[in-house]
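Only one protein chain is missing; all other protein chains are in place.
Letters A, B and C mark the chains in the order given here, with residues in each chain numbered from 1 onward.
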Amino acid sequence: MKELLKVTGLNVVFDTPAGRVHANRGINLMVNENETLGLMGESGCGKTVLFLSLLRLQQPGRIVSGSIVFDGRDLTKLTTSEMQQVRGRQIALVPQDHSTALNPAFTVGQQLNEALLVRDNGGGLWKTSLIGCSGRGSQAFQEEVKAVLGELALGDLVDTGRLLGRYPHQLSGGIRQRVLIAMALLGHPRMLIADEPTTALDRASRVQTLEVLNRLCERMTMLIISHDLDAIRTTCERVAVMYGGRIIETGPMLSVFRNPRHPYTRLFLSCQKFSRGDVLPEVTGDVLNLIDFPLGCSFHPRCPRAMPVCSELEPAEVHVDDTMVACHLYATGETTC
Amino acid sequence: MERHQHPAAAVASKAVRYLIVLFVIISLNFLLPRLMPGDPVMNVLGEEAYYGSPEVLEELKAEWGLDGPLYVQYFRYLGNYLKGDWGHSFLCMRPVSEAIGLHLRWTLALVLPAIILGALLAAIAGALAAWYRKSKLDIGFSATFLSFYSMPHYWLAMVLLFVFGFLLGWFPLGKVTSGDTTGLAYVVDVGWHMVLPLGLLTVSKAAYDFLVVRNSVISIYGEDYVLMAQAKGLSQMAVLFKHAVRNALAPLVTVTAIQFGAILSGTLMIEIVFSWPGMGTMIYEAIGARDYPVLQGAFFIIAVCMLVANFIADMVYVWLDPRTR
Amino acid sequence: MARLRQVMQGNKARWAGIAMLVLFILCAMLAPWIAPLDPWEFGPAFLRPSTTNLLGTNDVGQDIFSELLYGARNSLLVGFAAALLSVSLGAIVGLVAGFRKGILDDLLMGATDVFLVMPMLPLAILVSVYLGPSIWNLTLVIGLLWWPSTARVIRSQVLSIRESGYVESARALGASDLWIMRRHVLPNVVPLLMAKFVLTVAVAMLMEASLSFLGLGDPIAKSWGMMLRYAFLRGGFVGGLWWWYAPPGLAIGLCILSLTLISFSIEEKSDPRLKRVLER
Partner (left out) sequence: MLEVRDLKKHFRIRHNPLARLRGHRDHIVRAIDGVTFEICEGEVLGLVGESGCGKTTLAKTVLRLYLPTNGDVLFRGQSVFGMGRNELKQLRREAQIVFQDSNSTLDPRMNARHMLEEPLLLHRMGQRSERRQRIASMMEKVMLSPAFLKRHPAELSGGQRQRLSMARALIIEPRLVIADEPLAGLDPIVSTQLLDLMLCLKREMGLTYLFISHDLSTVTYASDRIAVMYKGRIVEIIDGERFQSGALHPYTRFLQSPERLPVESEVNGDIHFRHGNGGKGCVFHEKCPNRTSICTESSPGLRDIAPGHKVACHLVN
């Protein structure tokens, strides 16, 4: 299998009035061609910053060090205009909040058309505005959009012509979400990043979106960010767990779900699938803030299995069977440092 | 609870509101001379007529609708106003409507281009300043526009005239034309005379708009759809001018409507300095001569202009923001 | 370090504004003591700036620098008094309308709407012409005409606070209307009122200057607008005597600039949306 994306030692910081936020601390991540990777973690753990950094949209944050190699090119070294070529056409994004991610002033058709124009003509102001704003455009455009919408199970559901003339606020959440996916797909990207694709939806739309994603992951490389375990389970081959700006566990989905190794992963999973009569997992401490890190492992204040070493040394990444864990519990002599 | 309105109904209800305002303004015009200290007859007719012979005074009273009970006077007044009979100027000895018609176009010739040019200038400068926030460009723009915003317009007009008119002699010292020209030469001549006042008005108008556009682009900059536009692969300028500025236009239109009175007042003041034969100069002369009918007519017509401006702004706003449809 | 600079930069404008305003207020208060000459005393006309007449003299030989100092008194007085009047009126109308929804609100807001679309300068001119030139008439006219925008803003703020989750939560705890007004609405409205007050002072000063310039001010009283009027009317402008008309205009401008800077900084502090954006 070919490696498509490889992130090595990525550090991203934000300077805020309250102090320096270390949003990403030495991220190592790899996504193979045609593979779907699920990224889990609580809000504020740095996952949003991570995928924005992949598109170099993490402003006002700064990439301090590390590399993002996509298809053999290091994205951190590209110029702004080269980066624009990557966005949308190489790596596309499906954002989290469908209610704010579409521009309220343009119709759905204009915004889909814009994605096509960017793909064909580039993202310059004149090339996208003069033709882009002026309505729904040509036959070819209609055909292409129809095809994509059909793929998203929207083709038979809604009248394409009417949908294109609508403004975002006139659509329901499920439809908007799929319009956003369609917009991403129109750029023919090699990789799709979906940020919490199912959280803000009602139940029926959620099920449909999951189906769509499930179909897409057969033929695309995807990075799905979610804490919806169903979404991860139905789509992903591998998962990565993030905590405190670090990837603390990665491995094949089934192996991580059945046999979570890092105490945080265990807690995270057990908090989501308890049933009646279970004893709730004991949780102490508060969410980590990314400004004042505890010394050592960032999880140790909340960790049920913390050891003395945990508050002193940052754990290194250790390979156990087919998974990678960053935890002192699994440390062997040669990897501690 | 939210009220949903059909756009046509919204426009119609606005129109009704504006009609009420119009009515209030006419009534105010009727009441002011009668409520203010001093004899209303003198207030309306002026001193000369008042101290003339009693017979003439009676005759004038009848002619001017100052006889009979107040409510009769009022309805007559209302009828006259709606017919376009706004009284007679004592200063230039002709109907107020005629005098205003002569002057209004010169004021509009300054105001309308200034609004459009000012909004354009503000949109571009504000967007750039917001994009390069806290850079030298931003600070420079902000400082310049803030200064223009603070200085009294007519004083700036004097300074400009002094520098470009007296010292450098690039532009004429006032008025609309230099003399008998026709055709194209006339247009060029008027344009040449317009440069200073129009430029000043444009920058003044842009000054406040600039702050509005800058703030709204900054807040739009935090919206998800701007991030999404970038993630699509649009260039920085396309994101800025297509997505961010497009959504900053609606607040700009609202502000233009609210500020219309201020920009009009600014125009009136600088007209005096530039001897521009518009409403400002007319009002200035009328103040000196205590020419009440002209002042009242001017107040009325300027109020009508403001209503029209507000009405247009409302409609443009609906057009710009699909969510209000 | 960058953070420190950022904080300084945000505050620099406000401190500059406050400093300028304090300077002007001091000038106004201390005018009789610091003015080198009596600004009403006639003398040789059209003198150029010199050590005795720092800014020269006007057409009747009055010392322009002393006029400027004394002018600050009336300009600032009219500004503050008119703003106080109009903001108090606007605050009362806005609070009442926002808090007592229904017919009263409709009526008050209807009146506000009517006033908002009225051209203020022509109306002020008209009323001033009828009332005759006097500083107090000017203050009254400006103060009584300028309340609607404050009323509007305060009302919408009160409405949004009333609908907010925290007022609902206080209500669920058993809070009465009066309690909510005192503990939740007023503290959230005060910063806005302050910003509005400062801004209205600026507007009133500009208005006073404009009306005086048009000849509707008291011809004897010294104010910056009056100085500009005479400079324009009596040939100071045509004669190129910039030291006559430049200083009063500059003084008005700087005063308004300082007030604007202060009001912006208050608004910026109290607007969480803007703050959120700034902190991103």
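The criterion applied here is as follows: a residue touches a chain if its C-beta (ideal position, glycine included) is under 8 Å from a C-beta of that chain, and two chains touch if they have at least 3 such contacts.
A quick note: this is a predicted structure, and the numbers were derived from the prediction, not measured.
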Q | Per the touch definition above, residue among A:Arg119, A:His227, A:Arg246 or A:His328 touching the missing chain | A | A:His227
Q) Which of these touches the unseen chain: A:Ser65, A:Ser81, A:Asn121 or A:Ser172? A) A:Ser172
**Q.** Candidate in contact with the missing chain, chosen from A:Thr79, A:Gln139 or A:Ser275
**A.** A:Ser275
(Q) Residue by residue, what part of subunit A touches the chain that was omitted? (A) 42-44, 157-159, 162-163, 166, 170-172, 174-175, 202-205, 207-208, 210-211, 227, 230, 267-268, 271-276, 278, 280-283, 286-287, 289
**Q.** Positions on subunit C contacted by the hidden chain, ascending
**A.** 164-166, 168-175, 179, 183-184, 187-188, 272
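The working rule: only the chains that are shown with their structure count from here on.
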Q: Write out the two chains that share the greatest number of C-beta pairs in contact.
A: B-C
Q. What is the chain whose Cα centre is as far as it gets from that of subunit C?
A. A
Q: Mind checking the centre-to-centre distance between subunit B and subunit C? Centres are C-alpha means, answer in whole Å.
A: 21
Q.
Two or more other chains touching the same residue: where does that happen in subunit A?
A. none
Q: Scan subunit C for residues touching two or more other chains and write them down.
A: 280
**Q.** Residue ranges of subunit B touching subunit C (in the complex, touch as defined)
**A.** 17-18, 20-21, 24-25, 28, 32-33, 36-38, 43, 134, 146-147, 149-152, 154-156, 158-159, 161-162, 166, 215, 218-219, 221-222, 258, 261, 264-265, 268-269, 272-273, 283-284, 287-288, 290, 292, 295-296, 298-299, 302-303, 305-307, 310
Q. Subunit B touches which residues of subunit C in the complex?
A. 9, 110, 113-114, 116-123, 125-127, 129-131, 202, 206, 209-210, 213-216, 228, 232, 237, 240, 242, 245-246, 248-250, 252-254, 256-257, 260-261, 273-274, 276-277, 280
(Q) For the complex, give me every residue of subunit B touching subunit A. (A) 223-225, 227-238, 241-243, 246-247, 320-323
